[in-house]
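Working notes, beginning with the structure itself.
Only a single protein chain was left out; the remaining protein chains are all shown in position.
The chains carry the letters A, B and C, assigned in the order they are written, with residues numbered from 1 in each.
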Amino acid sequence: MSATRTEPRESAMEPPEPTGKTRAARHVTVVRELGVVAVLVLLVAVTFATNSRFLSEQSVRDLLLGAAILVVLAAGQTLVIITRNVDLSVGSLVGLIAFGTGKLLVEYPGAPLVVAISVGMLAGAAFGALNGALVALAKVPALVITLGTLYIYRSIDHLWASGQQINAADMPPGFLDFGRSAGVLGIPWLAWIALVVVIIASFALHSFRSGRELYAIGSDPDAARLSGIPIGRRVFAVFAINGALAGLAGVLYAARYGTLDATVGTGLELEVVAAVVIGGVAIFGGSGTVYGAAVGAILLTTIDSALPVLHVDPFWQLAFVGLLILAAIGLDRLLSVRLTKRMKGRSAHAV
Amino acid sequence: MPSDAGSIAAARRSVLRSVAGSWDFVLLVILAAVLFGAIGWIDNFAETITVTFLLLDVIPIALMATALTLVIVTGEIDLSVASILGLTSAVLGQLWLSGFPLEIAIALCVLLGAVLGAVNGLFVAGLGLPSLAVTIGTLALYRGLAYVVLGDRAVADFPFEWTTRAISTIGDTGIPVAVLPVIGLALLFGVTLHATPIGRALYAIGNNADTARFSGISVSWTKFWTFVASGVMSSLAGIFWTFRYASARADNGLGLELAVVAAVLLGGVSIFGGRGNLIGVLAAVVLLATLQRTLQLASATDEVLNLVIGSLLILSVVVPNVVQMLRQRIRPTVLEGPTP
Amino acid sequence: MATRAAGDSNTTPILALHDVHKAFGAIRALRGVDLELFAGEAHGLVGENGAGKSTLVKSLAGADRPDEGVVLLDGEPVELAGPAAARDAGIAVIYQEPTLFPDLSVAENIFMGRQPLKRLRRIDTREMHRRCAALFARLGVSLDPQRPARGLSIADQQLVEIAKALSFDARVLIMDEPTAALSGAEVDRLFTVVRGLCESGAAVLFVSHRLDEVFALCQRITVLRDGAWVSTDATSDVSPDDLIRRMVGREVSTLYPKQPTQPGDPVLDVRGLSRTGVFDDVSFSVRRGEIVALAGLVGAGRSEVVRAVFGVDRYDAGSVLVDGKRLPPGRPAAAMRAGLALVPEDRRQQGLVMELSVERNTNLTRRWDLSRLGLLNRRRERSSAQEWTSRLRVKSAGVTAAVSTLSGGNQQKVVLAKWLATRPQVLIVDEPTRGIDVGTKAEVHRLLSELAGEGVAVLMVSSELPEVLGMADRVLVMHEGRLTRELDADATDDEAVMYAATGHSEGDR
Partner (left out) sequence: GGGTTRGDDEGPGDTQDSVGEADPNAEIQEGLHISFLPKQINNPYFTVADGGGEQAVGELAGEYEEVGPSEASASSQVSYINTLTQQGVDAIVTSANDPNAICGALDQARSAGAVVVTYDSDTDPACRDLFVNQATAEGIAKIQIELISEQIGGSGQIAILSATPNATNQNAWIDLMKQELEKPEYADIELVEVAYGNDDDEDSFQETQGLLSSYPDLAGIISPTTVGIAAAARYLSGSDYKGKVALTGLGTPNQMREFVKDGTVESFALWDPEALGYLAAYAAAALASGQINGEAGQTFEAGDLGEYTIGDGGVVVLGPPTVFDRDNIDDFDF
C-alpha cells in the first residue's frame, strides 16, 4: 500500500481549501477526540439516568472488562491505519491465539501468566509479521492481503479446533481469575493492561522519530521515500506490533471468557476498524491518535452494554449500534468543518 | 509528490496495470483448469445439475459484485451490500404478509434498495465521510432494521410459481432462467464502465478526484449514483435470495459482504480505485463458486475453501507485482488505459 | 568546447558525475553525461523539457540509480543507496515538485527524520519550532511553523522545500527549478541565501528555465540536450542566445510574438467577486481577442480568483457573467458549457490524472463530444488525442504512455492540449509556462496569441513580468486579494507593475 497511493486520496477526503492557522488546526485534532468523548458521556449519562445500577461498581467493572480487549486491538490498528494501511486479519488472529492459549493452558495448567501472554504475543507477532512481509516486500495493498489472511488464519483456527471446544472448566482457575477479577484500585487487570498499551503506543507515536515517520508515511508515501524514510521496515514493524497486540488481545479473551472454540473473534475486524475511525483516525492515514481510537472502542462497548440496560427492544439494538456509529463519525466531521470555517475567518485577518 | 517518485511509481503501476489487464486472463485460465480438473477427477461433477446449482450460487454475488466494482473504481467501498440484501428480503416478506401483490412488493423493494444506497451516497459523497466507516455503520444499521421489520419470524409461504421461477432452468440445459437478466445487467454495467463518458469519469475520479473536479466532472454526484446502483443491485440480490430459498428472514446473507469484496478484489480491481475491469470481477465470482462446488463434491470442508480463497486473494496482488519487478528493466513502459 | 571553472582547476570537485546513462524503458533520459561541482561555485543546468535535468538531479540525489556511470564524492566513487545515503553525504535536494506531508506541521516537514532530540531520544518540539522559525526568518518567509502543510500554495510549498534543504547546512545543494513558482521578491531573497552558502564553501546546482536567473546566480552553466551533455562554460563566456541555440538545437524566433488584435466586445465579466480571507471585491472583464494578464506577488490570491471564476472554488459574493449570462457558482461543468477553460496552476494535482495515459487525459474534457448515443468510439478517441498532442508537439512514448512518464514541460503541454481541445471562447491559464523551456514557452505564447487572434478571450495568471508585459494587452495587478491597478501593457513597464503588486501607489515613485 505504501508506494501505491498518492495525494489524490487525501484530496478526495479533505476539501482542497487551505487548512489555515495552527491554533485552530490543533483544536481540530483535540476536538476530534472531544466529539467522541461527548457522545460517550451523553450515552453514559442517559443510561445512568434511566438505571442508576449502570454505574454500580460491578457493571462499571464489566464495562472496563468488555472494553479492554477492543481497546488493545484499536491501539494496534491505529498504528497500522496511520501508515495508510489496514489489518483485517485481527479478528481471525484473536480467535486463533485465544484458542492456542486455551490449548497451551490445558496442556500445561501450571504455565505462569507471563508465559501465556508472551507466547500469545510472539505468535501474534509472527502472524502479523507475515502480513507485514507481504505488504512491505511485495508492495501490495494491505486490505487485500489481510482480507486474504483473514480467511487463511480463520481456517487454520477451524482445522486446529475442528469441533472441539475448550471449556472454562478445563482452564486453570488462576488464569480465569486474572481475566475477571479486579486489580489495583478495584480496576480489572485487563483494563490496566489496555491502559498501559494505549499510553505506550501514543507516547511512541508522539515523541519518537520513528513514530512521526509513521505519520509521514501515511501522509505521502512517495514524499516519505524521498526523505529517506525506510518505509518497508516501518510498515513491516507496524504490522508485527499490531499482530503482537492482537495476540495479547487473544490471550486476554481466553482469560476473560474461558470458553473457546473456532468461532472466537469472528467479525471482530470490522468492529475494530469502526472503533478506530470513530476515534477520529483518518482511514487514509496521516492523522489520528491512539487515545481517540481507545475512546472509540470504549464507546462501542458501552453502546453494547447500555442498550440492554435501556431496555431497547433486542430487535432494535443492532440498528441503534449502526445509528450511533454514523452519529459519531457525522458529529466528528461536523466539528472539524466548523473549525475549518472559523480558521478561514481568522486567517482573513491574519493574511 | 515529486515527478520522479511519481513517474517511477507510475511506471511500476503502469506495468502492473498491463499485467493486471491480463490478470483476468490469468483468472480465466485458472477457472478453466479448475473446471477440467473437476470434470476429470470429481465424481458427479460433469452433470447439468452442477451448472444449475453453481449458477444459482453465483447470481446474488454477481449482482452485488457488479455494482460494487463501480463503487470501488471511484476509490470508495460499500460494505453494507449484504445488509441491504437482508433488509430487502425482510421487507419483501413483511409486505407479502401484509397482503401486497408480489409485483408491487418487489417494485417497492427495488425502490428501497435505491434509497438505502442513496443514504450511503449522501454520507459519503454529500458529507464527504470515509465510505469504509460509513458503510460499516450502515452495515449494522440496515441489518438491525431487518430484525426490526421481521424480528425472529421467517416468511415462507410465497406462491409456488414465484419460488420455482427463481430456480427454474431453461429447458434441460440446467441454466437457471434467472441468469439471463443478470447477464443483461452485467452487460449494462460493463458497457457503462468501459465504453461511456461516465466510465471514463469513474476512472478519473478513482485516480485523482481533484483533476476530475477541475475537468468539470461532478465528483460527489457521480459517487452518489454509484452507491445508489450498489443499493439497487443488492436489493435485487435480496429479492432473488428470498425466492430461491423460499424464505424471507432478517439474517439472510449475513456476513456475505466480505465474500463480495473478496470477489471484486480477486477480479483485479484496485482497492484504491482507478483500476480494474468487470470481466475480471465476473471471472472471479464464477471461479469462487466453482471452487466451492468442486471442493464440496470432493467432500472437502469449508476451511479448505477459505484457505484457497485467502491464498488466491494474496496471489492476485502479489503475482502481478512480482511479474512487474521482473519485467521492469526489460520492457519499455508502453501503457494501456485502464480498459482492456 | 568545455572550459574549466575559473581559478580552482587544481582542486577536486566535491561532487561529480562521470559518463552517466539512464533509460526509462525506451526513453534514454541520460546518455553519457559528465558534470562537476566545485566548492563555492553555483552551477547552472539548463535544457529543454525532457532534456534530462531532473533525471540527472535524481541520480545525484540517490533517488534513481543510474544504469551506467559513476558518482564521485570528493573524487571517491560512491554508491548512493538512496535519498538517505545522499543526505548523509551532505547532499541536499529541492525536487522539481514539492514533496511535503500535508498532515504534518511545516516544521515537522522540514525536520522529518532529523528532529532535534532531548533526553531518552524524545523529540524536542520547542527547539524544532525555534529552528524552523529561524530558517523562515533567514528566507524572509512569514509562515507559522506549526501550520499544517495542507493548503499551502505551490509557492509556499516551494519555500518550505527550500527551507528544508537549507536546514541541512549541506555541502552540496541541488535545486531543480526552485523558482518556478516564485516571483521577484522571493527569488532575490533565495539568491542572497544561496550566495551566502557558496561563500561558506558549499557547491550549488541550479536547474532553471529562466536564463536571466541562471546568469544572475551561476558562475558556470551546463547545457543538456536530449539527455546528452552539450557544453559547460563559464557564465562570462556565453550569451543567452548561445545557450538557447544549444538547448534547442535551432534558432528560436522572438519569444513573445503577440500580434496586436482588435479586441471585440466583453465576453467574460466578473463583478464584485469576494471570498472571505482569500480575495475581496474583484471586478474586471475580458474582451474577445484580448489577452489580459493577472499579475501580482505570489499569494496575492490570483489562482483563487480564477478558480472561483471557473467554479471549482466557492465564492461568497459577486457574480461571473459570460456573454452577459450569469454562471451558476461552483459548477465547472456549467462554466465549460459556457465556453470557459481553466489551465490550472498545479498540473499534477489539478491538471492531470498522472496514472492515466496521455490519451485519457487529453480526452477527459471532451468525453461527451467524442461519444455517440452515450457510447465512446475508440478510433475517434485515439485520433482526437493524437491530433491535439501533435499540435502541441508533446514529447512522449505515444498517446498510450502514462503522463507520469512525461517530463514536466511535456506534462504541461498535455494540460494545454486537454483544454484547447474544448475550443473555449474564454481561456484562463494559471502560470501556463511554469517549468517550461524556452522553446516550448515560445510555442505556448504563439498559441495563446493565435487563439486571441481567433477571437478567444485569454486571462493569464503569471508571475513572470516579461511574459506579462510581452503577452498582455492589459495588466491587472492584485495585492493581498484585491485588484489594485489596471495598466495598459504598452504604456507600462515592470517597475510600475512591481510597485502596484507590492501595494505601493503611483505617488511613491
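Keep in mind that, in the parts below, contacts are C-beta pairs under 8 Å (C-beta built on N, C-alpha and C of every residue); 3 or more make two chains touch, one makes a residue touch a chain.
Every value quoted in this text rests on a predicted model; they were computed, and no experiment measured them.
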{"item": "Missing chain: touched chains present in the view", "value": "A, B"}
{"item": "Contact partner of the left-out chain, one of A:A138, A:A168 or A:L195", "value": "A:A168"}
{"item": "Sole residue of B:A156, B:I170 or B:L326 that reaches the chain not shown, by the stated touch rule", "value": "B:A156"}
{"item": "Absent-chain contact - pick from A:A262, A:A282 or A:V295", "value": "A:A262"}
{"item": "For chain A, residues in touch with the removed chain", "value": "51, 53-54, 56, 58-59, 62, 66, 158, 161-165, 167-169, 176, 180-181, 257-259, 261-264, 266, 304-305, 307-309, 311, 314-315"}
{"item": "On chain B, residues whose C-beta touches the chain left out of the figure", "value": "43-45, 47, 49-50, 53, 57, 96-97, 99, 147, 151-157, 159-160, 163, 167, 241, 245-247, 249-255, 292-293, 296-297, 299, 301-303"}
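Note that in this section only the chains that are shown with their structure count from here on.
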{"item": "Chain centre separation (chain B, chain C; CA means) in Å", "value": "43"}
{"item": "Separation of chain A from chain B, taking each centre as the mean of its C-alpha atoms, in whole Å", "value": "28"}
{"item": "Residue numbers of chain C (touch at least two other chains)", "value": "63, 95, 99, 348-349, 354"}
{"item": "Touching two or more other chains - residue numbers and ranges from chain B", "value": "1-2, 4-6, 9, 13, 207-208, 210-211"}
{"item": "Touch list for chain B against partner chain A, complex", "value": "1-2, 4-6, 9, 12-13, 75, 79, 123, 127-130, 132-134, 136-145, 147-148, 151-152, 205, 207-211, 219, 255, 258, 261-262, 265, 270-272, 301-304, 306-307, 309-314, 316-318, 321-322"}
{"item": "Chain C-touching residues of chain B, taken from the complex the two chains share", "value": "1-11, 13-14, 191, 195-197, 200-201, 203-204, 207-208, 210-218, 274-275, 331-338"}
{"item": "Touching residues (chain side chain C, partner chain A) in the complex", "value": "61, 63, 82-87, 95, 99-105, 108, 112-113, 115, 117, 121-123, 144, 146-148, 150-153, 276-278, 313, 348-349, 354, 480-481"}
